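Note that this complex is displayed minus one protein chain, with the remaining chains in position.
And now, chain A:
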């Protein structure tokens, strides 16, 4: 499918932030004389997704990717920022009536197909739920026909509708979850780690199915994952998250050909190569810091080979570079090329 890059984006996220209160209970705080504590799970994240495209958010655990997914589908409210779906701010509590109408146009696929399907419901009832919940259909014969179509769409047998979720394998369950997501004819699907609970051969089936459905229905995906190889196969654009902030946003091809942010480079270097003796994997030094108490300045500086005094003091803004947007002082100052690659090697 050709994509019109100038078309207005279907989803635009502006300066999105979410703070969680992780304080101890009041009494414990009083006794231990501790202040309230907050985690900035997501902080100032902006990106947009054009219709028919796939935008991937990658990051390690604790980077805030699932929090963003949950805010986009309305499961939790943002602390700050706007989420514009088709130019309507769906995070605005004043527009609940509009938002309710819009909800039908987006859906979510969850990571664990063992938890996301009600074990007491038959598969046909699971898939039909959005149809009845949104009041799209009431005629039983009509619903049955639609469910059969949906099952065929995800390459399952319409007769499977009479079975229960436990009778299916992980990959088949994820297809059922996809069929349910498609039931109300959504335009936009948030996929939170859709294949990370699946085996590789099954992962390939599900990813291929998602691509086919995208081509067939012009779906727009927000793909949340930690697997860079999956991103490479699925996404048009990628946002790399680190401790709740976007380190880099770039078109997929560009990101893989020329990663700019030192963290993106590290992530790419950390992926093992299948060809033995091929690209050597360079271990990243250090681990993600505790988000309750993040480092000052650029939150990545303790692990960054390019960090200098400014990085330790001042949080970087975004620099445009080609098609990419990068939050890094070193990129802004043009200090990246001079760094020897050996700086990434683990001692």
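As a convention for this text, a residue touches a chain if its C-beta (ideal position, glycine included) is under 8 Å from a C-beta of that chain, and two chains touch if they have at least 3 such contacts; residues count from 1.
Definition applied: contacts and distances are computed from a predicted model.
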{"item": "Omitted chain (choose from \"Heme exporter protein C\", \"Transport permease protein\", \"Methionine ABC transporter ATP-binding protein\" or \"MarR family transcriptional regulator\") - UniProt protein name", "value": "\"Methionine ABC transporter ATP-binding protein\""}
{"item": "Contact with the hidden chain (one of A:228, A:247, A:304 or A:330)", "value": "A:228"}
{"item": "Residue of A:172, A:220, A:299 or A:336 touching the missing chain in the full complex", "value": "A:172"}
{"item": "Sites on chain A contacted by the missing partner chain, in the whole complex", "value": "60-61, 169-172, 199-205, 207-208, 211, 226-230, 232-234, 252, 256, 266-268, 270-277, 281-285, 287-288, 346"}
